[in-house]
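Here the complex is missing one protein chain, while the rest keep their positions.
Presenting chain A:
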C-alpha cells in the first residue's frame, strides 16, 4: 500500500506505510500481544494455568 510514498525508505527497513496504516497495525499488534501475554501469564482457568504453569513461574508472573 502507498508504495509511491515509501519506496525510498523501504530499503532501509523503516516504516513502509502511511501513518493511519501504521496506527492500525500497531493497535492490532498491541491488542493481540497483550491478549497473548494475558492468556499465557495471567488467565485463571485451571487448564490454562496448568499448561502454562512452568512458564509462569520461570518468568516471574504471579502463579497460584
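Criterion: contacts are C-beta pairs under 8 Å (C-beta built on N, C-alpha and C of every residue); 3 or more make two chains touch, one makes a residue touch a chain; residues count from 1.
What we mean here is this: contacts and distances are computed from a predicted model.
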Absent chain [UniProt protein name; select from "CbtA family protein", "Pimeloyl-CoA dehydrogenase small subunit", "Sarcosine oxidase, alpha subunit family protein" or "ABC transmembrane type-1 domain-containing protein"]: "CbtA family protein"
Contacts of chain A with the absent chain, listed as residue ranges: 1, 3, 7, 10-17, 21-30, 32-37, 39-42, 46-47, 50-64
